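Please see the structure below; I have some questions.
Up next, chain A:
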Amino acid sequence: MTLDAYVLIAGFMFCIGLYGVLTRRNAIGILVSVELMVNAANINLAAFAHFGRGIDGQVLVLFTTALTVAEVVVGLALVLLLFRRRKDILVDLANGLKG
Partner candidate 1 sequence: MSPDLQPLLLDALLAGGVLLLLVVDLFLKDTSKAVLADLTALIFVGLFGLSFAVDTSGSAFDGAYVGGEWPLFFKRLFFAIGALTALGSRDFVAERFMRRQGEFYMLLTSCVLGMTLLPGAQNLVLLLVAFELMGLPLSMLAAWAKTEDTKGQDRDAAEGGMKLYVVGAASTGVTFFGLSLVYGMSGHLDLAGLAAAPGSPLLTLGMFLTLAGMSFKIGAVPFHMWVPDTYQASPTPFVAFLSVAPKAAGFAALAAVFVKGFGSAAAVWAPALLAITTLTLVIGNLMAIPQSNVKRLLAFSGVAHIGYMLMALAIGTGEATGVLLFYLAGYAATNIGAFLVVNAVGGRDADVDIGLFNGFSRRSPGLAACLLIFLLSLAGIPFVVGFWAKLYVFIEAWRAGLGWLVFLGALLAVVGLWYYLQIAYAAYIRPPAADREQPVAVDPRTRLAIGVCLVAVIGMGAWPSPFIENALAAAKAFIAH
Partner candidate 2 sequence: MTDHILALTVAAPFVAALLMLLVPGRNHPVLRVIGVTGSVLSLVGAIYVALHYDQAKGGLQFAQNYPFVPSFGIDIRLAADGWSVALFLLTGIIMTAGSLASATLTNRPKEFYILLLVLVSGVFGVFVCQDLFVFFLFYEIAVLPMYLLIGIWGSKGKVAPAGPFKSLWKDLDVGGKEYAAMKLTLMLLVGSAAILVGMLAMYFAMGGKSFDMVAMAHFKFPREMQVWVFPMLWLGFGSLAGVFPFHTWSPDGHAAAPTAVSMLHAGVLMKLGAFGVMRVGMILLPEGAATWAPIVGAVAALNVIYGAVSAMAQKDLKYVIAYSSVSHMGVVMLGAATLDPDGWNGAIYQMFAHGIMTGLFFALVGLIYERAHSRWVPGMGGFAKVMPGVAAFFTLAGLSSLGMPGSAGFVAEFLVFAGAWKSGHLMWAIPAMIGAWVTAVYVLRATKMIFWGEGPSHEFHDLHDAKRVEWAALWILGTCIVAFGCAPRLVLDFIGKATSEYLPAIVDAAHLVAMGGGK
């Protein structure tokens, strides 16, 4: 399989994630979509690492994964907070701040 296929598939995934971020009303749904975007990046990294770009790609995947975990932790804490405050986690309902 050639590199461009991997990059394409990653691109697909990125776009799907983007779509999710744009359309999901539920905060956790957005988290899910962000995961897809990060995952797309990881696929890229792994693919590039495989196709002659050296070891660093894989290293970076490790880091992004860890970062994402941290991010999810924080995100879920915020979601919980939001839920307690509003009894709801639909993000488009949280629009008290605007203008």
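Inclusion criterion for the candidates: all candidates are chains of the complex that A comes from, given by their letters.
Going forward, contacts are C-beta pairs under 8 Å (C-beta built on N, C-alpha and C of every residue); 3 or more make two chains touch, one makes a residue touch a chain; residues count from 1.
Small disclaimer: the values here were computed from a predicted structure and weren't measured.
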### Task
Pick the candidate that touches chain A in this complex from 1 or 2.
1
#### Entry: Complex contact set, residues of chain A against candidate 1
3, 7, 10, 14, 17-18, 21, 27, 30-31, 34, 37-38, 40-42, 44-45, 47-48, 52-54, 56-57, 59-60, 63-64, 67, 70-71, 74-75, 77-79, 81-82, 84-86, 91, 94-99
